[in-house]
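Removed from the display is one protein chain of the complex; every other protein chain stays in position.
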Amino acid sequence: MSALLEVRDLRLQFGGVTAVDGLSFEVREGEILAVIGPNGAGKTSAFNCISGFYLPTAGAVVFDGKAIVRAVPELWRRLGLVNLLQSFGLYRVLPSRVTKWGMARTFQNLRLFRELSVLENVTTAMHANLREGFWATLLHTPGYRRAEAACVREARGWLDFVGFEDDEQLYVTQLPYGEQRRVEIARALATSPKLLLLDEPAAGLNFNEKQALMRLIRKIRGLGVAVVLIEHDMGLVMELAERIVVLNYGKEIADGAPEVVKRDPAVIEAYLGVDESEDA
Amino acid sequence: MMQLIWNGLIVGSFYALVALGYSMVYGIIKLLNFAHGDIYMLGAFVGFFTLSAFGISNETSIPLLLVVLLLSMVTTGLIGVGIERIAYRPLRRSPRLAVLITAIGVSFTLEYGVRQIFGPNPEAFPIRLESSGFDVLGMRVTASQIVLVVIAAVLMLVLAHIVERTRQGRAMRAIALDPTGAQLMGVNVDRVIAMVFFIGSALAGAAGVMAGAYYGSIDFLMGFIIGLKAFTAAVIGGIGNLYGAMLGGVLLGMLESFGSAWFGGEWRDVFAFGFLILFLTLKPTGLLGARVVERM
Partner (left out) sequence: MRDLDLALKHVPLRAPAPLFERPQPPKGVFTSQRGFMRALGLLAVLLVAVLPFMDASRYTMSIATSALIYVMLCMGLNVVVGYAGLLDLGYIAFFAVGAYVSGIFTTVLGWPMWAALIATIIACITAGIIIGAPTLRLRSDYLAIVTLGFGEIIRITANNLKITGGPSGIHGIPSWSFGPWSFDDGFSLLGIDFPERVVFYYFVALVVIVVGVIGAGRLAKGRLGRAWKAVRDDEDAAEAMGINTYIAKISAYIIGAVWAGMAGQLMATHLSAISPNSFQFLYSALILMAVVLGGMGSTPGVIIGALFVSLAPELLRDFAEWRYLIFGVLLVVVMLFRPSGLWPATAVLPWLRRSRPTPPAFTEATAVPASIMESVDGTPTTDAHEGDRA
């Protein structure tokens, strides 16, 4: 039971607002973990820190034995040295590097590449794993053609895997919302992750689409990929997650199996409300 | 030495006035208004046109300057609002690139529109402030210079008052912080943005008239370089921050003044742009700008 992702004492402040306040949790290999909490509990901010987009004020994140966020000496921070170094791209792990290490993510408000076709959206995500040299691309060498063909085949494999059956040459803006969600997951999978972060994957989906999403997430786990999802749909979370981390005001207030979390008084007070506990 | 500081202060106050508009517009809708320098040019030409229409030339009266100044400010302010309405507002939801390109188009339209009307050659500005001066603390100071600096200072104080103390000012600051939130709180975003354009453009127009009276000649490209310089000033001070824009303007004026003295006047612009690049690299938030985490 080794930890794939370890978050320790993560803290993030914007000006005076503390978005994440000493968050610690871990994700084990191949599990489905749900992160829940009321709106503004700091879930997405925590995601952004973990995937390298935000630089947390304090804390450490270790993924697959590699440090994504390192503890920064307080003096350096005071002197503004860290900001300076980071503006040169030093002393921080870029999100692209995190993705290369095997952590993929989706966004809360769909962020597909709008002027690329469905297929191109997915092949773009294979960037880090594709070996195409500059001159090979210009000269269209056999190696380039092979890599390109393999890349397209792989992308189609992912599109089929997520159940996308429409025309792959469509622009993503022409797809219905649910299909765009699928493409976004296919795109994340194409980066070949060990851990997939899904930010509210069920938002805006209807009942059938949600059922399909749950099947898909189980299928992804079946590939040996750990899944962390932020979700508001309690039904979906309770059914799908093997473990739940509950946040409130940037702090972790519970961590455990769905049945345990459901009965946790702190959680009921902060989040689920009285009605939910009566259902159980 | 003192002379350099004084010269820097005068040029700096022009920069500051133009930089304020840049900074305000950027602060509120995150748009680099490329045409802002051309509003400065328009201000000078509005003054020129009005005075010429009344057949005035070689005038030295300061009250007349103030009247023209006011008139120019109102006109350029309205032009600024018109530009925002026609060219920028429909594109507020478009990608940044599209709005920036539009701003370049507006800049070209203004420059070459003026060129078509007034011709490509420099015109002599009808009000010429006398250059007789006196020596204070080892620097040569003219009365007109003092008038210009005082006008600039007054304008900036009025602006500071508007932004800090009035309802509209509070609305501006609210939109700059969180446009959606401000709208939900009942702020009329369109009207406030229009007002920001009015104020910013009026200040640039004032600077244009003052520059016309100070340098004595105006031409249709006079806004290009000062637009760049004012942007530099806004960045040095911290873009989006009004006091930063004032500080940056004065600072840039001094830097240029000293830079020209040490390296030669022909390198003045290189010196200024060098500073811009340096600042953007090392401290993109400027001297007074807060460190902003870009929201995703």
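Structural remarks
Read from first to last, the chains carry the letters A and B; within each, the first residue is number 1.
Convention: a contact is a pair of C-beta atoms (placed from the backbone, for glycine too) under 8 Å apart; a residue touches a chain by one contact, two chains touch by 3 or more.
Computed from a predicted structure; not experimentally measured.
Contact with the chain not shown here comes from a single listed residue; of B:M1, B:L66, B:I104 or B:A124, that residue is B:I104. Check B:Y215, B:Y243 or B:W267 against the missing chain and you find that the one touching it is B:W267. Against the chain not displayed here, chain A makes contact via residues 51, 53, 87-89, 94-97, 99-100, 102, 104-105, 107, 111-116, 120, 123-132, 134, 137-138, 140, 143-144, 146-151, 153-161, 167-171, 173-174, 187-194, 223-225. The chain not shown here touches chain B at positions 29-32, 86-87, 89-102, 104-113, 115-116, 175, 179-180, 183-184, 189, 224-225, 228, 231-232, 235, 266-267, 269-270, 273-274, 276-277, 280-281, 284, 295-296.
In this section, only the chains that are shown with their structure count from here on.
For this pair, chain A with chain B, the centres built from the Cα atoms lie 45 Å apart.
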